[in-house]
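Omission of a single protein chain aside, the complex is shown with its protein chains in their original locations.
Letters A and B mark the chains in the order given here, with residues in each chain numbered from 1 onward.
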Amino acid sequence: MSFVAKLDQIFVLLQHWIAGFFPLWLQPLVMIVLGVIAIVAAFPGIFALTTVLERKGLGRIQNRLGPNRVGPLGILQPVADGIKSLTKEDIVPLSADAIVHFLAPLVLVVAVFLGFAVLPIGRNMVLVNLDAGLLFFFAIGASTELSIFMAGWSSRNKYSLLGAMRAVAQMISYEVPLLLSSVVVVMITGSLSTVKIVEAQSGFTGFLPHWYVFTPWGFAGFALFVVAALAETNRSPFDLPEGESELVAGYFTEYSGFKFALFFLGEYLGMFSIAGFAITLFLGGWGAPFSFLEFVPSWAWFFLKLLGAIAFFIWLRGTMPRLRQDQLMNFAWKFMLPMALLNLVVAGAWRFLGEGPLGGWVRWIICSLVLLTAYVLLGRVLMRNQNLGPRSYRYAD
Amino acid sequence: MTPLAEFLVVAALVFAIGLAIALTRRNAILVLIGIELMLNAANLNLIAFWRFGPHPEALTGMMFALFSIAVAAAEAAVGLGLVIAYHRHTKTTDLDAMTRMRG
Partner (left out) sequence: MIFGFSILFLLTAVVTVAGALAAALLKNLVHCALSLTVTFAGLALLYLELGAQFIGFAQILVYIGAVAILVVFAILLTRGAGVPEYRGYSSSWFFGLVIAAATFALLAWAVVKSLPASLVSATPAVSVQSIGTALMSSYVLPLEIVAVLLTVALIGAVIVAMPEGKASSEKGGPQ
């Protein structure tokens, strides 16, 4: 194998080399255990990096420095945060339901780690190549809602319960556009397996890649998926259930110490796995953006794209105002659901126009026009009752 | 016992427990939980017979189970809506008190 190919497959070769030390009947188990160790080591490491990135990034957006005391430029802040959350007293309210209170963060973290099993991190680097991988991921994502409800209910606290109900209502509402916008990709690829979806996007015409985001339906699907993903993981601007200025801390008000750290970890890891999924479905997974950049290893491209997605989420958090609960739900059911259904129709039209006489650039124009018209019309119709005048400023005299 | 018999006995056990819940508990929502358990036990039976029966490539058992899951979800939604509506009227979910048709 050439050096570039070896670098690309270095983790797979390492895995096979270590498994070679074990007897033959134990080898499949050892290979899977090594893959699990890699995931459990890599993604919490990215989580630690993200906490620093987020606090420094938000600080710079808000015209202040982030944490800068621990380590050079504050890089060792996660170490300090980890020590703090491990040594803080674990307070459980007297009237709380002890078993459910204890199990809620565990269920969240287990469900979120399970979601990483079908993510293709590089060429040949997926933990389990399931035939129904997409369905598995969404099924596991639906189980995290239950843990949020468990956390909110077991605290026997009005604010926690209210925050939990709002969070669950939000997550259920946004699951429908999330699933519909990913069904478009399944339609065009013809398979639910994440590995096949990435492989279908790995060709190049000229030097431009075949990513799905560069098609009209793919771009609309990507936008819908990212917005629904933000709402699923309770990130700003959809973080009303856990907003610090709204409901104390929402459904994890009564959690302290290590359990709070587990919730934090679970939330961020959920963000990574769904961002990884958006990359797999629309942005070409581990594929290079230009054909002359293919010498960079596939796993490096995946992590670079993941970093870009994380930076985008942090940017959104620092920039956009929070949506109110009824605005959230209206947006999901009245705007995103019709757009997702229309996207399905447009993708079907794309597929069948491509085989007829209207192929080539004509189908680009037709599909883009349909989507743009629908977007503008739907937006106008939904906003017709809000008489928004020009913005007026009042200054203190 | 053959593997098929093991799965069928487990399904029969879950069905019997669901039946017991539906017949002995007083809260309307628990009765709906019992009904869901019974439907799930029937699904397990369907899949077990699909796996160990003749012609598994015809996918009949899987299709049946898939539609059963969809119908059970719809029925749970409507049933729980009814319980919520009744509670709004009479402020109780006690089945032993739901003995008359006039509200």
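Annotations
The definition used in the following text is that a residue touches a chain if its C-beta (ideal position, glycine included) is under 8 Å from a C-beta of that chain, and two chains touch if they have at least 3 such contacts.
Computed from a predicted model, the values in this text were never measured in an experiment.
Remark: the omitted chain is touched by one listed residue; of A:Phe149, A:Phe238, A:Phe302 or A:Phe335 this is A:Phe149.
When the omitted chain is restored, the residue from A:Ala132, A:Leu208, A:Met320 or A:Val362 that touches it is A:Ala132. Panel shows chain A; residues 100, 130-132, 135-136, 138-143, 145-146, 149-150, 153, 161, 165, 168, 172, 175, 190-192 of it touch the chain omitted from the view. Where chain B meets the missing chain, the touching residues are 1-10, 12-21, 23-27, 29-30, 32-34, 36-37, 40, 43-44, 47-48, 50-53, 56-57, 59, 62-63, 65-67, 69-78, 80-85, 87-88, 93-96.
As a working rule, only the chains that are shown with their structure count from here on.
Measuring from the averaged C-alpha position of chain A to that of chain B gives a distance of 34 Å.
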